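Every protein chain except one is present and positioned as in the full complex.
Should a chain be cited, it is by its letter among A, B, C and D, assigned in written order, with residues numbered from 1 in that chain.
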Amino acid sequence: MTDLSIARDSRPDVPRPTPPIRPEYERGVAATGAIGDVARPLSPWEKLANVTALRRALLLAVVAAVWQAAALWQDNPLMFPTVSATAAALWDAVLRDNLLSMAWVSLSILLKGYAIAVVLAIGLTTLAVSTRIGDDLLSTLTSMFNPLPAIALLPLAMLWFGLGAVSLTFVLVHAVLWPLALNTHAGFTAVSETLRMAGRNYGLRGPRYVLAVLIPAAFPAILTGLKVGWAFAWRTLIAAELVFGVSSGKGGLGWFIFQNRNELYTDKVFAGLASVILIGLLVENVVFRWIEAHTVRAWGMVR
Amino acid sequence: MTDLSIARDSRPDVPRPTPPIRPEYERGVAATGAIGDVARPLSPWEKLANVTALRRALLLAVVAAVWQAAALWQDNPLMFPTVSATAAALWDAVLRDNLLSMAWVSLSILLKGYAIAVVLAIGLTTLAVSTRIGDDLLSTLTSMFNPLPAIALLPLAMLWFGLGAVSLTFVLVHAVLWPLALNTHAGFTAVSETLRMAGRNYGLRGPRYVLAVLIPAAFPAILTGLKVGWAFAWRTLIAAELVFGVSSGKGGLGWFIFQNRNELYTDKVFAGLASVILIGLLVENVVFRWIEAHTVRAWGMVR
Amino acid sequence: MNALSRAAIDPSAIAYPVDNALPDAALHRPLLDVSGVTLQYKTRDHLVTACYRVDFQLFQAERFVLLGPSGCGKSSLLKAVGGFLAPVEGAIRLNGQAVTQPGPDRMMVFQEFDQLPPWKTVKQNVMFPLLASGKAKRREAEEKALAAIAKVNLSTFADAYPHTLSGGMKQRVAIARAMAMEPDILLMDEPFAALDALTRRKMQEELLQLWDDVRFTMLFVTHSIEEALVVGSRILVLSPHPGQVKAEVNCHGFDLSSTGSPAFQSAARRIHTMLFADEVEADGVGARS
Amino acid sequence: MNALSRAAIDPSAIAYPVDNALPDAALHRPLLDVSGVTLQYKTRDHLVTACYRVDFQLFQAERFVLLGPSGCGKSSLLKAVGGFLAPVEGAIRLNGQAVTQPGPDRMMVFQEFDQLPPWKTVKQNVMFPLLASGKAKRREAEEKALAAIAKVNLSTFADAYPHTLSGGMKQRVAIARAMAMEPDILLMDEPFAALDALTRRKMQEELLQLWDDVRFTMLFVTHSIEEALVVGSRILVLSPHPGQVKAEVNCHGFDLSSTGSPAFQSAARRIHTMLFADEVEADGVGARS
Partner (left out) sequence: AAEGTIRIAEQFGLGYLPLHVLRHQKLIEKHGKAQGIDVTVDWAQLSGGAAMNDALLSDSIDLGSAGVGPMLTIWDRTRGSANVKSIAALNSMPLFLTTTNPSVRTVKDFTDKDKIALPAVKVGVQARILQIAAEQAFGEGRFDALDKLTVSLPHPDGTAALLSGSAEITGHISAPPFQYQQLQDPKIHKVFSSYDVLGGPHTFNLIWCKEAFRAKNPKTYKAFLDALKEAVAIINTDPEAAADAYLAQNKGDLDRAFVLSLLRDPDIQYTVAPQKIERFAAFMHKVGAIKNKPASWKDTFFEDLHGETGS
């Protein structure tokens, strides 16, 4: 044990503040049963700023304004129509071109492909965390197939599934499966060792372990995968509908866009894209936000 | 404090094992300076199974064998050539069609777009974690633009950047930016509160804080984003090259695929795709594995 | 109510209360047999030996304490018994069977605060192992969980998520979770380290009470000599890193009421000397293999 | 070498060693002024009050201890002083300025084990705040880091990554990190809870030694009354959840050598009674607002 006095003498040049000696006290403790929210009230402006929907709506308005200004400045309606022209075309397309039912066709196929991909991704990653060869398999398949564009699968899809919705679903599954599996797997491997051990301590193994421990523990990563997968499902669907979508006369949004692009109705093309954007905003701000609020945010897993 | 004897009497029916009383002992402690690796030696078979490269090579061989068998069984070389035909076409394309230099053209554009997207994604997410409006901006922009296919940006890209590499780069940035930003942002928000506080305790703020704390702490998620982004850069590049075609005589892999598809050289089309796959495997198993081994794995952040 | 005010009891006068003793065979076959166990971690550029040729036996209903300086491999040993870590040398046998994997027969309380699944409320957390291991149906599990939560004084927080709890509260949930399981073997890694004196004492009481009811076998890690004497019936003293067995000491004679007694004090002093004899000269706690 | 063997000293005979006293003004303006501070957490469906109208002052070079039962808001108070948590009521002033954000003038040792950036080795971890705050250049930081690491007996683990350390070792790295910074104010949240008796004593010694060299101001959270008496110069006793001030007690008279003395024992008993008086009747540690 070091002698304090020696150390003290060794640094005589440093000023050595010494705290004052204060009286002791004891206090009664107040009953606190009814402590409510003592937060300071917010100003109306702060309250408004706290409404996420409002802030985002404003942001959208700014984006729209920038678009409108850029389009007016470019003055090339055949390449870059204004917001107002797009909105008019959108309205027109809803009324006369059945845009809503086209969007529904796309959406329903998309949801089917998405659901299949989610199931496959969970299965594949379960395999990957359970066995080493499964891990190799996932990593190899992902790095092989993930970079392949949907168009490359076209001949194979036709060969195996013919034309129509099944092929489209196949291509969608390809679009969603790999990024989702990558995210899910990364999420699984990042689960804390202690949580893993706790789960295995309960006697959980295999699929039950994955379901009850890994999936919720990796949920933030899985959610990201779902978001990325969702976006890429759209990207792929629109590109693939050009090829597969209209075999039975029922075109989707992709077809609508393609057709109007071919006929140089650029405002309608933008209207089609705008509906993709609107659906994206809706899904992000309603579906994914709701899931987030009731899972990872409620659990304190993300800020 | 509960009286143990009462509790004891209250459950007289349960057998109450009592441990034996054993002698105490003391022991000398051996010098342990030179304890080496006392692991049991592995059998040669186990050793082989431990070589990841070997296991993955085997897996690739299996995939190739399945492909070959399926192709032979389908017997439809116009739609689904065999591995051997593809390999021959690949070899031929390397020797006579300058496949390597085409791959290089694609790769260099891809790397440029990728790099720009990474910088933008980091910037955008830094903004998103620093300010609430930045968060709204990222979330809104991502949900708006992520679902848009590259083809939708084509007219705009041409309008702003003309035909050629710049437009391709723009489309690539679009492909990589959003998923990467999504992953990075999710990673940032999942950083543990304690680590955040530790970082801020050092007086780190703004970009320094992001760079020194958030990025390494969220690195597993960022790495996933980089992998997904890499894959989608390829998907997009190949699809976009088909549409943009070539200007000034320098085509990439996508163009090679398109050209050969037009001339019904399906084996060469597959050779083009195979080179995408090979590059994917190489990047995954060399570049990303190396990064992983020296970061998240060394840090014990993933298993 | 508190130990300081209790009268001292001569520990040598206390023996096990033998009421419904089991047949001899069960008594004389150890439940858990750890023999010559060396544990190592391989990191990228180092090989760390956590403990070296450790042997000890646990008989049924023993409260066995691992005591040793920080980093001597206590947690590692516990993990090995839990089935999470395979020994590179030696063997761990449970009822004569080598331990190869974890299981709900050996409930573990970990040292880390992040052992509670964050997606489950306090109550769900306590119910989780009961349901997962099939030990109880939902209704029964809920009852047991609420009882255990009450024991650790967290009833008002039954529906709170772990991230809203303080460090000590989290540890108490983990303790409740393990106690609700009434397991055959309870593995506890410094469960009371984050608790204040009173809460700690209450937890110790509850634990001993439960032991007396259920007579589980317990392997308990602590760094507090006093706690070892109170909670344990036998103490294994480990040397500093890499941990080796230094001694085994009986302490079934002490309970919560003995802490003030001279016998207790002298036992504490004896173990203290045992543990830290080398340190006085070497003044170093860690040494790397 | 160990406290048990030391002779008892009358605490009333010990006063601050006043050698180079500062001018009066600095002495009589508190460095840190916490007045009427209420801390609350809003969760999705609850509002949790962590502590209620807490006041205390810290003068320069004081070693101020927060003592209270688990969940009474000690960590929350420390976080508020650290600038991580804004009070919903009352104010925290540092040198007369309201605390609004964290800073390297108030180095914090957290209660959780995951406070070490996992991507930095032990040495890098200790150097990190020195470099980040610009307090030292690389060379100097390395020297200071190695010295601090040696003080916490982890020299052999200087190049190990945190995930390869035991719980107690991680806490020691955090302590080294804070001590290497030689900050004006040191905020420590149960830093020694995961340490065995000897290591803990050594850490306490090092901390007091450093204090004597640097004369930083310290706000220290512990749940051990003995530790509070040894480490602190003044103790704030908090009531159970939600924490309110019960008393302030002086203890500058005790140091590491006094633990055996009757004065120490009686001070410990006094605080014990203060802390747990209500519990005896209520037998409940937590109550939710």
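The rule we apply is simple: a contact is a pair of C-beta atoms (placed from the backbone, for glycine too) under 8 Å apart; a residue touches a chain by one contact, two chains touch by 3 or more.
Quantities reported herein were computed from a predicted structural model and do not represent experimental measurements.
Across the entire complex, contacts from the unshown chain go to A, B. The residue from B:Leu159, B:Leu281 or B:Ala298 that touches the chain not shown here is B:Leu159. Although one chain is not drawn, the whole complex shows that of A:Ile21, A:Leu59, A:Met79 or A:Leu107 it is A:Met79 that touches it.
When you scan B:Met79, B:Leu211, B:Leu278 or B:Ala293 for touch with the missing chain, the hit is B:Met79. On the side of chain A, the interface with the absent chain consists of residues 76, 78-79, 154-155, 158-159, 162-163, 242-249, 255, 258-259, 261-264, using the contact rule stated above. If you put the missing chain back, the residues of chain B touching it would be 74, 76, 78-79, 97, 154-155, 158-159, 162-163, 242-249, 251, 255, 258-266.
Criterion: only the chains that are shown with their structure count from here on.
Our note on geometry: chain A versus chain D, Cα centroid distance of 42 Å, whole angstroms. In this assembly, the C-alpha centroid of chain A lies 43 Å from the C-alpha centroid of chain C. In chain A, the residues that reach two or more other chains under the touch definition are 298, 301. Looking at chain D, residues 1, 112, 114, 161, 164, 287 sit in touch with two or more other chains. Here chain B touches chain D in the complex through residues 192, 194-195, 197-204, 208, 212-213, 216-217, 219, 295, 298-301, going by the rule given at the top. In the complex of the two chains, the chain D residues touching chain A come out as 1, 15-22, 26-28, 38, 40, 42, 44, 47, 49, 52-53, 59-62, 88-89, 205, 208-209, 212-215, 233-234, 239, 242, 244-250, 252, 255-256, 274, 278, 287, 289. Note for the complex: chain C touches chain A at residues 79, 82-84, 101-104, 106-108, 110, 112, 114-119, 128-129, 132-133, 161-164.
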